[in-house]
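What you see is the complex with one protein chain gone and the rest in place.
== subunit A ==
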């Protein structure tokens, strides 16, 4: 077996273009997913019962169905509802909706596991549920939440590869295009793996830096 180094050399800059798209999608989706997930997590901790059930149902649906199906539903469903956003935004929305559900569970889990005495002490000085969450429970949960959140961001990053099915020209799709025209699957898929691995290593490193900088007590 020989490696076609010419193709590798040619593919490196082409894949870099796809990488930029992957990073774009992942960062927008991560931002939306985090915001949505924290909001949903807080609702499931302190909202009215009917809102909690709604979140419960949402999380159940997302966890209970494959992401690929969710991507297709968003991609074909949005235009039917009158939104013509194109494949980039369809992809971003599908990934955000997906990660928001998982992040909601992380938030619910870590905020919920703060010791009960904290809530009682906050109540005893007259705080309402919302203030208790915001000023007492959430700040104490951020550090324990971080490893799980990092995991989810990494999953989100890898999941962007699924958007190749709705022709988003991200990293995987750009690799597939090269494979189609030059038929060098092993070289290209190995390169793709290296690209993803490099991106994710950077994310893990950033997460570790943040974790070290967060105040401990």
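Here, contacts are C-beta pairs under 8 Å (C-beta built on N, C-alpha and C of every residue); 3 or more make two chains touch, one makes a residue touch a chain; residues count from 1.
One rule holds in what follows: contacts and distances are computed from a predicted model.
Look at the chain that isn't drawn here: its UniProt entry, checked against "tRNA modification GTPase MnmE", "3-isopropylmalate dehydratase large subunit", "Amino acid ABC transporter ATP-binding protein" or "Acyl carrier protein", names it "Amino acid ABC transporter ATP-binding protein". Among A:135, A:183 or A:205, only A:135 touches the chain that is left out of the view.
Considering the whole complex, the residue from A:118, A:167 or A:201 that touches the absent chain is A:118.
Residue A:215 is the one among A:13, A:82 or A:215 that touches the chain missing from this view.
One chain is missing from the display, and on subunit A it is touched by residues 117-118, 120-129, 131, 135-136, 139-140, 215, 217.
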